[in-house]
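Omission of a single protein chain aside, the complex is shown with its protein chains in their original locations.
In order of appearance the chains are A and B, and numbering begins at 1 in each one.
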Amino acid sequence: MKLKDSLFTRRKFLNTLIGGWLTALGATIIQPVIKFIFPPYREPEEVILPAADYELPGPNSFKTFPWGSKPGILKRNDDGSLTAFVAVCTHLDCNVTYLPEQRKFYCACHDGWYDENGINIAGPPPRPLRRLDVIVEGEKIIIRRKGESA
Amino acid sequence: MKSIFLYLKLILSIGLIFFFFGQNFLPGQPVAQLGQHQLVKEKSSNESVKPGPVNLKEKTAILVFLGWMWLVIAILIYLLIQKIREVDRLYEIKYYDVSSHGQEK
Partner (left out) sequence: MPKQSFREWLETRLGWGQIVNFLQKKEVPRHKHTLWYYTGSAILIFLVIQIITGFMLLLYYKPTLEKAYQSVTQIMTEVSYGWVIRSLHHWSATLMIAFVFIHLLSLWILKAYRPPRELTWMSGVILLFLTLAFGFTGYLLPWDELSLAATKVGTEIPSTIPLIGRWVTQLLRGGADVTGDTLTRFFGLHVSILPLSLILVLGFHLYLIQKHGMSVPLREEKQNRPLPSYPFWPNFLLRESVFWLILLGSLITLSLFLPRGLGQPADLMAPAPVGVRPEWYFLFLFQTLKLFPATILGIPGDTIAILLVMVAVGLFFFLPLLDTDPAGRKGKVITWAAVAFIVYAVVMSLWSVL
């Protein structure tokens, strides 16, 4: 009969091996499970707005549009060009509003302020508002993610 | 009793093989033959959302995954059989009777 000591060693060795391969199997299976749980990324590539609805006659006028599930703000600049922002505070994801009289974006959640170019100027926001590309094509205003316009 | 189980196993295996494989490996039947015998999982005509891998890369990935998974399972089964031999031997020499609980794992 074998010594008890050798028995224990063999048992521990086997247990470790089984544990290790079980972990390997678990890791193999858990990977798709985790990927499934994380929802597919669904920010739009681009949003097309009818130009007629977004005339924005005067400088400093603005209108909101849906950027996927977030609000966007389309704003007429003083030189007549258009700028689009994702109207979500960079602090804690609250929706911001544009205050034309003050020429500032305002986030009511934690009193965050951005200037008319979306630069964070007061309060907790750590970064400027996210900007989007605006392309005017005849009757359409195409809004794309920054840097992806052809 | 023995003969009943022989029949049972035979019937079950034929039935199971048919249900699990028969229905699905016959997707390409001509529509004219289908009529009222059309299958629930008729792939060629009824399915608007086709599941499964969409390109060669995904097909290869699935095969690699399955190969790896079965390899791991085979190794685990080999190890478990060793473990079973060990615990059976321990049981035969009445190892558990003298030891207190919590010894095994």
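Quick note on the criterion: contacts are C-beta pairs under 8 Å (C-beta built on N, C-alpha and C of every residue); 3 or more make two chains touch, one makes a residue touch a chain.
Everything numeric here is computed off the predicted structure, so don't read it as measured data.
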| item | value |
| --- | --- |
| Touch list for subunit B against the chain that is not drawn | 1, 4-5, 7-8, 11-12, 14-16, 18-20, 22-24, 34-43, 46-52, 62, 65-66, 69-70, 73, 76-77, 80-81, 83-84, 87-88, 91, 96, 101-102, 104-105 |
| Absent-chain interface as seen on subunit A, which is shown | 25, 29, 32-33, 35-40, 42 |
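By definition in this document, only the chains that are shown with their structure count from here on.
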| item | value |
| --- | --- |
| Separation of subunit A from subunit B, taking each centre as the mean of its C-alpha atoms, in whole Å | 42 |
| List of subunit A residues in touch with subunit B within their complex | 1, 10-11, 14-15, 17-18, 21-22, 24-25, 28-29 |
| Contacting residues of subunit B [partner subunit A, same complex] | 65, 68-69, 72-73, 75-76, 79-80, 82-83, 86, 93, 105 |
